[in-house]
Structure formats: structure tokens, C-alpha cells
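Single-structure report; data block below.
For this depiction, one protein chain was excluded, whereas all remaining protein chains were kept in their positions.
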Amino acid sequence: MAPVTSPQPAAIENRTMTINMGPQHPSTHGVLRLEVTVDGEVVTKVKPDIGYLHRCFEKYAESLGDYAKVVPYTDRIDYVSALHQEMGYVIAVEKLLELEVPERVEYMRVILAELQRIASHLLGIGTFGLDLGAFTPFLYCFIERENILRILEKVSGARLLYNYLCVGGLMRDIPTDFTSDTWEFVTSFRPKIKELNDLLTTNSIFIDRTANIGVLPAEVALNYSASGPMLRGSGVSWDLRKNDPYSIYDRFEFNVPVGQGEMGTVGDCWDRYIVRVREMEESLKIIEQALDQMPGEGDVKEAVPRRIRSKEGEVYVRTETPRGELGYYIISEKSGPYRIKARTPSFVNLSILPAISKGALVADLVAIVGSIDIVLGGVDR
Amino acid sequence: MVQTLKKSWTTFKTIFTGMGVTMRHLLQPSVTLRYPEERDELPSGARSKLFVHIDDCIGCKLCERACPVNCIAIETVQATKDVDLGKTSTGNPKRFWITTFNIDMSKCMYCDMCVPPCPTECISMVPEYEYSEYDRNNLLFQFSELSADKVTEVKEKAEKEQEEKQRKKKEAARKKKAQKADQTSKAKQKNSEG
Amino acid sequence: MTTEEITEYLNREYGGNLDPTYAEAGDSWITVSPSVLREVAKTLRDDKNLQFNNLMCLSGIHYQKENELGVAYHLHSTIHDHKLVMKVRVPEDNPVVPSVESLWKTANWHEREAYDLVGITFRGHPGLLRILTPQDWEGHPLRKDYEQQESYRNVSTGI
């Protein structure tokens, strides 16, 4: 090729360009808008613009004036892991009201939460693969996810937004074949993780696109108060189920997988990905133990109060969702909730994006956003 | 050189491992549901559409109050004494005409919170999900079976009875007052006499 | 350490007069005046026995009865594994709170959110812009006396 002659080559070389990514973009996982300043192919600055899905959850929580009515709205905060959002909220209100929950309900909540965690990670991994051009894992992940949804639908009656937990118990009785269904799923799902490893984890193209990219050092992660796989991918062993156990998580034995930099540097996209894959295996372990220990009999609506008598005071309760630490800050008055703030992991984890995407290529930006695994409902609430 | 060869070999190998998985899946039976011809059976208690057995409704408005979205609108008129509305299938006596019972399914969030409070189990979720519409107004379901004429008639009757009641109440109050006044005056007389 | 011990420690070591508040239920908290907030926050983060390296949550609150706005800081130390709730209150007509963005980076977005929804101005914040609602939105939605604007860019916000 003949060299391109330009009147002012120097001026062109130094010019940076601002490009707009989103809110309608196939790989931003919803309606995220990124203002990206690029110097050629290299990203120099990223400015996330959020709020395209701001659904006024906090206003609703105050306006409804009833703790029970808020539960279906918490589902819609992070719709991929709806049960976790409910669980966090319900535990917070129970702590405020000093309610005791029956054993059977606690076990049921843990089993459902772990099933939901697997479903959420499957979706996260599937779409992460999709962003990087791997279409087949997405389809296989969704087949497995559909199996979990079938169990959850049988339990609650809905596929995605369950509204199954309520303050003090569960909305419905547990179906008789729940245990056998779950056992069947657990045994059938184990070999599928190996399949997923064959397809993605060890795939050399996938490794090339994720290793050494978007490295998040542990100190930065802590200063940004990152949580979940984002923090664990950076090598910090921090899991609220282990470090600050809520519900009955202190009764189970499981490991906390952390990123070790097997394919590159500690805290890169691959580490965040592998933490999710290994977490699914740990979730299976928890489900198995919980199914073994769960009491067979018991009324799930035993402790549900007829009318919730609100107390004056405030609580901050945090739980571990698939994306990290979900906190509910509830200020309560005698008449009902006064202020409810949801501190969502997606919101906090996304705020790190400008710090870790500096110097990456434009194509890598997609990988980084995918590896954070945000849900825009959680970011904007 | 050796590095490059090694790298290409791993790439080649890992791609073929992945292909192997796909091949194994190819031999398995398909999971796809052929929708218009085949349908999955929904589990009992699936939440797809609200339905009201209006004959069983007693007009207590508990579902309306339980709804977080306020998509249920109920209006009732008290039945006059000369009409007997009968009983519901669960044995509860009916005392109200249900003049409106509208559920806006385009606002509903299918949370199932209106179903448990109902004392006669007349509102329930039915497993029917195929009701998409060309016009949004068709998603407003009206369950009240009373005609417009009947509604006005019932309303007038109820108003009349209410008026009658109030008149009677007033009369009774006046009588009571008069009696009281009578008594006090008598007592005063007695006192003065005493 | 519990809230009481932390307050005691702070008062002993740094000569403050902090006093924890208790409610009928739930957590207790300490209230700090906005003029010393940054110092207290820095001490909480850097003191060897406290080391609150994790700002879990920062939320803006509107206290309608007292005509005040407030910010609640939920702090946590991953090293000593203890928690603390710190609050600051400012009057409604001059809601200025010093920013803690330079201490905990996570405060950046949280403070923008508190500015957007409740209307608290954070002094020293590098880019205090609205974050959830559009830049030309009117009012602060999470104030208790908020009135929804009728239309936004010629699109009605009503039903």
C-alpha cells in the first residue's frame, strides 16, 4: 500500500475522539450509556451515564406506607436475582421488628437463594460469552437456567419476579416434590459445569480476550468498596456468608473462591469470570447440605404477623447477592417506613469502571463491562 | 517459533474440545418447545391472569386494599332491605351490589397479594397467558355484571333507604330530646314542689 | 468494637464530645457536626485501632419535621470487623456537607445520588452533577414535599 500523505500528520495523531456507547447497545447489558474518549483504539477516559432505568424504588417504598407491600418492588431492583433482593429486605424488616423465623423457612430461603445464585451466574456468564462472540455457551447456559426457573415457578408461581418471601415466612406452602426436583437438578447440573469449562474457561480465544485485561488491584477495589465476585476476583477473600453470616449460613461448609491470576494478573476479567464459575459449585454444595438438614414438617406461615406493627428505629442489613453486597437501610417510624435506601452492588461496582478501563482497547471495554456483570435495574433502582 | 506453534496448537485443541461439547449436544434430543402446537402445562398456582367469580364477591374490598399497585377498582352499593342477594358458595351472606369491579391488567404486576385476603376465594390467578391485545383499553377487565340501568336503580333505591333511615334517626332523636326535656321539666317541677 | 467503645475511644484519644443515640429498635449512631466531619472521617479511616476502610453506604435523608437534611454514613472495617453509623445534619436552606470523596472513592457516586435525590451539596466534590435523573430535572424527588413536574421535554409525566 502506498503511504497516505496527509497535510498535517501531527495534528491527526494527537486528536482524541469522544464516542457514545449506548443506551441502545447490544453489549451494555441494558440501558447503560458510556461516554468514551478514545485516542485511536486506546480508551483514555470513560464516563458512565446512568439513570435510564431509574424507577423510583425509594420513593415507592416511602409512599406505600406498608412493609409488606414493598416486597414485590424489591424484586424489580435486580431482576436477575430477585429472590436475593427479597431476602435482604425481609431479613432487614425482621431484624427491625425482632421477629423469629421458623427453621424450615430459613432452610427454604437458603436453598432458593442458592438456586437463584446459580441462575444469575449462568445468565452473567452466558451474556459475558455473548459479548465476546461466543454464542453457544449462552444457549447452553439458558437451558440450565430454564431448569432452575421451572423449579422456582413450581414453588412461587412466577418465572422471574417471585414475590415469594414475606416478612416472617413464605407466601405459599412448599410443594411436595420440591426436594426431589432440586436433587434431580443438582445431580444433573454438576457435569454441565465441566462442559462450560470446556467451552469457555479453557478456550484459548476466550483467555486471550480476558486475561490481563481490566486489572483491578485489591487496594483500589477496597477503596471503592467493591464486593462480590468483583472483589473476590482481586484476591480478597470476602464473602458475607462467611465473614458476617446472616440467616443460617454459618451452618454450612463451603469455600470462598478467589482470583489467583492463573491466566494472567490477579484481578483481571478472567479471574472475575472464574470466581463465578467456582461459586456455582459452592452453591451446589450448600444446596446439598441444606436439603439434607431441612426439617420435613412445619408451617411456613407460622411467624407471619397479621399486621406489621412498625417500631421507631433504623437498621442497615447487608446480604450477599450474586453481584455482591446488597444493603438495605431502613429508617422506620411508628406509622411505617420513613426512608428505605437500597445500596446495590451493581451501582458501586459500576463506579469502578472509569478506574479500570483506562488504557484498554475499545474492544476490551466490552469485556470489562461484561465481567463486572451489572444489572441496570440494580444500578438505577 | 516454538512458542507460536505451541500457542496455535492449544488454540486448535481448545476449539476442538468446545466443538466436541457441541457435537455431543447435537445428538441429544431437542429441548425446544414448539409453542403454538405444543404447550407446557403450567404448575398449579401459576400467576398469569386475574379472574373474579363475581357471584361469590361480597364487596369487602380487601383485595383492593391489599393491592400495592391500585389496579383494582371496586364500587359497592348497600342492598336495600326488600332484596335478598343470597349467599356465596362459601356460605357468606351478600349485602352489597357490586356496581363496578374493574381490574386493569395493563397495570397489574402479578404479585398475587390480592388473592390470600379474599374471604370467599372469589379472586384468583388463572393459568391463562394468551391475551395480548391491539388496543390497551381491552386490557381493562370489567367483572361486574350489572347493567347501567340496574346500577342507577339500585343506587336510587339505596339512597332512598338511606334518606328514610336518616329521617327516622332524626325523628327518633327529636323524640328522645322531647322526652328528655319532658322528664327534666317534670323533675324540675318535682323539685320546686318538694 | 461496639459503637459505645468507639465513641469512648474517640472522646478519650481526640478529646471530642460525641454521644451515641439509641432508638427503640435497631442500630445506634453517632451524630457529628458538619464542621468537623472531615476530620472525624479521616481519623476513623486512619487510626490504627479503628481503620474503617470500607464505606458501605452513604444515604441522604430529608427530616421534614425538623426542616433538616441529613447524611448517614455506614462504615465498616474489614481489618477489625466492626461497624459504625455516623450521621450529619444540616438545615434545609443551606445544605452543605463536606465531601468524603477523597477518603473513600466509593462516596463519589453515592454523594452525587444524595445531591440528585435529596438536594444536599457536597463541598469539595470533584463533579457534583445529577446522576439518576436528567440534568435538567426540576426538584429533588426524595424530599417529602416534592411535587412532580407535569411534563419533561414536552412528554407528560402523568397518566
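Think of it as A, B and C in the order they're written, each chain with its own count starting at 1.
As a working rule, a residue touches a chain if its C-beta (ideal position, glycine included) is under 8 Å from a C-beta of that chain, and two chains touch if they have at least 3 such contacts.
To be clear about the criterion, contacts and distances are computed from a predicted model.
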Notebook entry, point to check: Can you pick, from "NADH-quinone oxidoreductase subunit B", "ABC transporter ATP-binding protein", "Branched-chain amino acid transport system permease protein" or "Dihydroorotate dehydrogenase", the UniProt name of the chain not shown?
Noted result: "NADH-quinone oxidoreductase subunit B"
Check: Any idea which chains on screen the missing one touches?
Finding: A, B, C
Next item on the list: Could you tell which one of B:85, B:105 or B:158 touches the chain left off the display?
Entry: B:105
Next item on the list: Pick out which of A:48, A:72, A:233 or A:370 touches the chain that's been left out of the picture.
Entry: A:72
Notebook entry, point to check: For chain C, which residues touch the unseen chain?
Noted result: 132-134, 141, 146, 148-149, 152-153, 155-159
Notebook entry, point to check: So that we can see where the missing chain sits, which residues of chain A does it touch?
Noted result: 23-26, 30-31, 51-56, 59-60, 63, 72-73, 76, 79-80, 123, 127, 138-140, 142-143, 145-146, 149, 159-161, 376-377
Notebook entry, point to check: Hey, which chain B residues sit against the chain that's not shown?
Noted result: 31-36, 39-40, 48-49, 68-70, 104-110, 129-136, 139
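Heads up, the rule we're going with is that only the chains that are shown with their structure count from here on.
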Checklist line | Chain with minimal offset from the mean of all protein Cα atoms | finding: A
Margin query: Taking the mean of the C-alpha atoms as each chain's centre, how many Å separate chain B from chain C?
Written below: 41
Checklist line | Approximate Å spacing (C-alpha centroids) for the pair chain A, chain C | finding: 25
Check: Quick one: chain A and chain B, Cα centre-to-centre, how many Å?
Finding: 34
Margin query: For a test of understanding, state which residues of chain B touch chain A in their complex under the given definition.
Written below: 7, 10-11, 14-15, 17-18, 20-22, 25, 31, 43, 45-47, 68, 109-113, 116, 125
Item checked: Interfacial residue positions of chain C with respect to chain A in the complex -> 23-27, 29, 53-57, 59, 61-62, 72, 74, 78, 81, 85, 104-106, 108-109, 117, 130-134, 141-142, 144
Next item on the list: Would you pull the chain A residues touching chain B in the complex into a rising list?
Entry: 64, 68-73, 136, 140, 143, 146, 153-154, 157-158, 161, 163, 171-172, 175, 195, 198-199, 202-205
